[in-house]
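Only a portion of the chains appears, each positioned as in the full assembly.
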Amino acid sequence: MSPIKKIALLTSGGDAPGMNAAIRAAVRGALYHKLEVMGIIRGYQGLIEDDIEPMDSKSVSNIIQRGGTILKSARSKEFLTPEGRVLAYQNLKKHGIDALVVIGGDGTFTGASIFSSEHNVPVIGIPGTIDNDLYGTDYTIGYDTALNTVIDAVDKIRDTASAHSRLFFIEVMGRDAGFLALRSAIASGAEAVLIPEVNTNYQKLSEFLSNSYKKQKSSSIVIVAEGDKVGGGALRTAEKVREDHPDYDVRVTILGHIQRGGSPTAYDRVTASRLGVAAITGLLENKRNVMVGLVNDEIVYVPFEDAIKNKKPIKQELFSLIDILSI
Amino acid sequence: MSPIKKIALLTSGGDAPGMNAAIRAAVRGALYHKLEVMGIIRGYQGLIEDDIEPMDSKSVSNIIQRGGTILKSARSKEFLTPEGRVLAYQNLKKHGIDALVVIGGDGTFTGASIFSSEHNVPVIGIPGTIDNDLYGTDYTIGYDTALNTVIDAVDKIRDTASAHSRLFFIEVMGRDAGFLALRSAIASGAEAVLIPEVNTNYQKLSEFLSNSYKKQKSSSIVIVAEGDKVGGGALRTAEKVREDHPDYDVRVTILGHIQRGGSPTAYDRVTASRLGVAAITGLLENKRNVMVGLVNDEIVYVPFEDAIKNKKPIKQELFSLIDILSI
Amino acid sequence: MSPIKKIALLTSGGDAPGMNAAIRAAVRGALYHKLEVMGIIRGYQGLIEDDIEPMDSKSVSNIIQRGGTILKSARSKEFLTPEGRVLAYQNLKKHGIDALVVIGGDGTFTGASIFSSEHNVPVIGIPGTIDNDLYGTDYTIGYDTALNTVIDAVDKIRDTASAHSRLFFIEVMGRDAGFLALRSAIASGAEAVLIPEVNTNYQKLSEFLSNSYKKQKSSSIVIVAEGDKVGGGALRTAEKVREDHPDYDVRVTILGHIQRGGSPTAYDRVTASRLGVAAITGLLENKRNVMVGLVNDEIVYVPFEDAIKNKKPIKQELFSLIDILSI
């Protein structure tokens, strides 16, 4: 295996706060080890279209605090085809790029895995997604920021909910995973949470609301993950509750894309910095087709297939907290 | 006219950040002038139900920075009837309350105006609404905070919009008034704005989008007021655009109730403090059935009927800015 | 007078949040009127050293929300000399620049005024300073953001002050002007304020503290402007109070440079956008040697000498509020 002298970076899939901090760390980590660095614009699509630029230390100055991704992201249908991946490979060769660092979620890593096995290109992944749903790492970049964005929004809604004694259903992102919903429910003092992992009993929510009404609780917040199975998100659950509990003044807010943006938190910036540097170290130590992650606050390298195929479980201790704290 | 010795305060209608700062100022202003103060819980409904408590300086300690209203708000159907207002009046008498300070929007002032003329109770109003749609005052309490909440949200959405080169329609509050939409569009660098006051040409937006596409602008934000007439809010406008401009990756976010909450900004706190104190001074100077307001940064007293009946115009200079700045 | 076809922009003196929004507005305003635009890096010093670059619409994309100034600022000793100004003029000529837009405070405008009269160059100024101490405009760009930064800091300090029943002296910027101190004191619910404009009686503060102690007020915040005359800032005042009121647990915080940074508020972004565009319109309408300002929410043009020589008075109504609200 010839030594790696030149690498390229891309971000792909849904963007997440802290991706810029990871880009900065990977670029500077590479420069520190005397590698050349290229940036690929708009993910795999940009690789196919040869939208590739050299990067130096100044390219990543003053970006650690910025949301979004300076490399932009995109979903590429072409990269799903063998022909597309051949074009991508040819562009890598053309620029003399020896290895690829990809920042994204499981879609990104699935693509990377196939590409790598087809064209024998060393690839390393950095987990960047607000959903925190990747197996093999305790945290993904963007999750902590999204949590704080959600609780900031819920704090605001709590102000007006209290003023009017209302019941709010607040929908947060998470099609298949309730991590964001669960931790934000605890952190915002929500009275209940509905997540995809738990076959939540609508009956249970309904009883809670009946009891709560008797206790004259002044307002209630229910956090609902996008992918909750009760009734398909906040809107339908709210409708059902309106029918069954006509005494409640029910409102719905769907937080939407604000959850993807914003300046990353300290935790996300530190994690992104560690993972970005560790991605480079990993490549230099001949790690291939792995995602770099954090387990028990230590750097780990996890094969892509493990990260993609396994499902990260939610912590039962956290789920139980909701019942205790809404007493 | 007998001198005023005891007053009562209430907040009514949609709550707005800074209402607590106004309550604090009115309470302390009253105490400064040796008046007694009572707080009415849940607006006119609480007045009818005799939900009234004495307040002192400590009652309003450490609330200047809090969103919502410690006096809670409510909409009262009973107060719309003469019988309800008789009950309300009887409770005022029972507690020896000589005058009323009401904090809210035009619904609140309409009720106050009728009540005052029926029962000859001195009432003074403080404008508290995020819509800034009251005639006779340049600013209403809560407007500046809501503006900042909106631009904070749009800044976050811009991060992800840029990362993916998307077109976002963002709906902000304002059923009849576009003040919030217009200023937040300028402040967030939006490419276009749709407000109820302007019979906005959908054609114009459509042309803008066509040009913009040609110029390969990386992302676009359109701010839509709830009450916009183009197509009834962000959702329907987005649908139309999706049909006419299939090249765009269109997304919609409805900001919703986060706009009503949050810690008030410096401007709202200062305005609320000034108006709260001026409401008391006004009562002591025999001002009745007026709203206290700020015009050209000076305290003014405006008859309720003027504040309610007239429509505050939007500033054409501001509206034109959008075209210039999205060049 | 030949028509203006090409202008240049610079920022000078202490930077203020919103300067980037003003740069964006001036650049796009100029492009809207078909002018060419150059950006001068590092203020007058960059003009002397020919650090000048062309700007287009994309140069100012996505900067409205950023603190600092993309054109950077500097203090130039050379520009204080006639020789320096000759060099500056030669560079203007060299680039074919017909007029200058300068963003800054009174030092910036003094320099502009001399330069303009010596070399007959049309200059227009945009007021950017967190101190709000320019005569002829109600607000300067950056003031509202700094106010919000200060109250956010004071809110945090209030948390810990209350927990420990402490007396905090908090020093805010303002060497000659107490605008920032006064409004932030009202907005943060401070118990007292010391500003340069008022020959504040130390005796009065001392009596307030004695009374407050008797009333067992749980904590107190005193805002002190940098340039206060009582005892020269927060540190010395605190020392005096420690001697005279040994019962108090006294702490000091000097907020410092955080007041100059941060993403600008909605108000500052809108004002900067208006003034930036109006600067260009003013130039095209043959306004020279004036500062563009906002008086009663309308655009005005004020001769530099008026803006510099006159002292903007503080509002007595605001100053009196502190006594009423700390009752």
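Things worth noting here:
All chains are identified by letter, namely A, B and C, in their written order; residue positions are counted from 1 within each chain.
Just so we're on the same page, contacts are C-beta pairs under 8 Å (C-beta built on N, C-alpha and C of every residue); 3 or more make two chains touch, one makes a residue touch a chain.
None of the values given here were measured: they were computed from a predicted structure.
Displayed in place are 3 chains, all sharing one sequence; the entire complex defined by the structure file totals 4 copies.
As a working rule, only the chains that are shown with their structure count from here on.
Contact topology of the protein chains: linear, an open path with no closing contact. Look at where the CA atoms of subunit B average out and do the same for subunit C: the two points lie 29 Å apart. One finds 35 Å separating the Cα centroids of subunit A and subunit B. One inter-chain figure worth recording: subunit A and subunit C are separated by 39 Å, centre to centre, where each centre is the mean of the chain's CA atoms. Residues of subunit B found to touch two or more other chains are 155, 158, 162, 218.
Per the touch definition, subunit B reaches subunit C in the complex via residues 24-25, 28-29, 31-32, 57, 61-62, 64-65, 138, 144, 147-148, 150-151, 155, 158, 162, 183-184, 186-189, 218, 263, 265-267, 269-270, 273-274, 277, 296-297, 299, 315, 317-318, 321, 323-327. Across the complex, subunit A meets subunit B through its residues 11, 15, 17, 66-69, 72-74, 149, 153, 155-165, 168, 218, 251-254, 256-258, 260-262.
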